[in-house]
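Take a look at the following structure, please.
Left out: one protein chain. Kept in place: all the others.
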Amino acid sequence: MSGTVARGLLRRLLYALIAIVGVAALVFALLRVVPGNPVATLLGEQADNETVERISSSLGLDQPVLTQFANYMLGVLRGDFGESFMLGKPVAELIGPAFVNTLWLALAASLFSWVVGIACGLIAATHKSTIIDRLFMGFSLLGVSLPVFMVAMLLQYVFARYLHWLPVTGVSDWTGYILPAVALGWGLAGSIARLVRSSVIEVMQQDYIDTAIAKGRTNVQVLVFHALRNAMLPIITLMAMQFSSLLSGAFITETIFSINGIGRLSVQAIAGRDIPLLQGTTLLCTFVIVMGNLVADLLYSVCDPRVRKGA
Amino acid sequence: MIHNTLEVSNLNTSFFTEQGEVKVLRDVSIVVGEGQVVGIVGESGCGKSMLARSIMGLVRKPGKITSGSILLDGKELTTLSKKELCAIRGKEMSMVFQEPMTSLNPTMRIGKQVQEVIAIHDDLGKQEARLRALEILSTVGIPEVEARYNAYPHELSGGMRQRVMIAMAMVLHPRLLIADEPTTALDATVETQIIDLLKRLTNVGTSVLIISHNLGVIAQVADFLYVLYAGRVVEWADVYELFDNPLHPYTQGLLDAVSSLRSQSKSLKTIRGTVPNLAEPYEGCSFTPRCDKCALWCATKAPELAIVSPNHEVSCHMVERDDDL
Partner (left out) sequence: MAEDERELVASSNANERSSSLLRRLSKDHKLSVASLVVILLFALAAVFAPVLTPYDYDAISLSDRLAPPSFEHLLGTDEGGRDVLTRLLYGSRVSLMVGIVPTMLSMVVGTLVGMTSGFFGGKVDTVVMRVADIVMSFPSMLLAMVVMYTLGGGTANVFLTMVCVGWAGVARVVRAETLRLKQNEYIEAARIVGVRRLRIMLRHILPNCLPTIVVLFTLEIPSSILTESSLSFLGMGVQPPSASWGLMVSTGREFLYHAPWLCFVPCVAIMIIVLAFNYLGDGLRDVLDPHLRGR
């Protein structure tokens, strides 16, 4: 790795770190801005002020915000994310397994969207301006326009009521991931298909395609050996970003399909005013997204030789 | 009887757009003899590139060759199947394009791009193919071939990129090499080197069809020159004959413009007017609006190519009239 590249990488990592800490701080601050003492809310109206104060101080809620934040971040570095108000367990214990579930879901949905998206995009691009093109693009647009909860509920409805082939809630085994993956992946596939189509069409207009044909390549060969490697560049970035966005929580899908993932956990944390849990999930999600963007950037540099040598 | 590498007869190519049919090539006939260098000149928009692309079969929708014949070493190209055409392209006829930066795949190393031509047509092993590619790259004048072999196009200069293009076109020793404005995108100093390189191709038995709007460049290498205007051949001749005795007003205008650059005269000679819009059909000679020597009937009837002397044909009513007198 040349010096410039290494420096660029370091710079990006630094910014990533700043982003993560920044968001964590923001969330931290926001949560403490809420009027009313969360402990009081939790304990209900019966609790007297003394008890509330006692518990508050034991949780460190009476200290200045900056100190709290510093303590929190230090704790994080040690792996201690605090304890959940609602469930009494260490947050780390809760978000761990939840993240794993979300990871499987993200992988399944991504795979589905990549395969379907790329296939549709390629077919549309190679049959440009024909009925097939319009059909596939119409489908893609539909995919992008349908709200996730609609697809999810439709699938649930159909499979619960009529076709009893797949489980509609929970993930007791791998089949439980299928419907949620489709619900999630459907919209993503639409985006990918559109981008693949426009990218391939644009690449096919380039001069080096003519050169390839002049060398004696057939149309299929041109597509595979020349067009795709150039067309895929922006798509890879999109795919990486979509994946990291999936990892940071498919709130709706997880809620509808009752999957115990990060998204659902976050929603529950908000509903239950569970600050430590919420902080934990937010921190994790931000980390994932920032890292995901970083990886997407890096991937692009790796794949496009023009970008590789500069920062 | 000289064997002809390329014989184009009455080629017509049109584009079918929303405004109707745009005829970009009208009854164009060209001959490239074995081992010859033939030049095609004309302003931008006269159809020169279209001619090259028609021969290679690179005309894309909504364009199409509507009629005519293209014979490469006696083989008719217009009726070939796609597969057969692919077998010929790169091997028996090849093309060098105008913009070397955009004509090379930016994500593929140049050595590999040259090797690819071999891989498509020959069954050579990888090692052998690589050696051949190195050899041809060195022949075209790429210094430090071993080091440069794995470079990407954007790491090379314009002149080097064009050399790579020429290497790709030459590696399988084609019968015909078409060079479409090969030096237009290059500096003047590099230009001469590339032109020299092209000229040397005939030493290995390749015939060259070189297209340019730059008369000076072409004159240095070509044996014969065809002058194209608005999709038609208006004059063609042996290069010396053309420079000594240009007969078509357009050719005269072109030559005047070039020589006025060199002379001491204070003003540059130009040909007034602009290239016609090919979408509008025109009954008479297309050059009429810009011609100083035309007569009334030039606007009503298009002239035919007529032999003026051996290796010299012109398509102009006024020239014919002179002959008649």
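To keep things simple, chains are lettered A and B as they appear, and every chain counts its residues starting from 1.
Following the convention adopted for this analysis, a contact is a pair of C-beta atoms (placed from the backbone, for glycine too) under 8 Å apart; a residue touches a chain by one contact, two chains touch by 3 or more.
Since this is a predicted model, take the numbers as computed values, not measurements.
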{"item": "Residue, one of A:Ser84, A:Thr126 or A:Thr286, that touches the chain absent here", "value": "A:Thr286"}
{"item": "Per the touch definition above, residue among A:Leu111, A:Met150, A:Val224 or A:Val302 touching the missing chain", "value": "A:Met150"}
{"item": "Of A:Val5, A:Leu31 or A:Leu299, the one touching the omitted chain in the full complex", "value": "A:Leu31"}
{"item": "Chain A, residues in touch with the chain not shown (by the definition above)", "value": "15, 18-19, 22-23, 27, 30-31, 33-34, 141-142, 144-150, 153-154, 156-157, 160-161, 194-195, 198-199, 202, 205, 207, 210, 234, 245, 248-249, 251-252, 255-256, 266-267, 270-271, 273, 278, 281-282, 285-286, 288-290, 293"}
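As a working rule, only the chains that are shown with their structure count from here on.
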{"item": "Distance from chain B to chain A - Cα centre to Cα centre, in angstrom", "value": "54"}
{"item": "Touching residues on chain A, where the partner in the complex is chain B", "value": "206-208, 210-219, 225-226, 229-230, 233, 303-306, 309"}
{"item": "Contacting residues of chain B [partner chain A, same complex]", "value": "56, 58, 82-83, 86-91, 94-95, 97, 99, 102-108, 116-117, 120-121, 152, 154-155, 165, 168-169"}
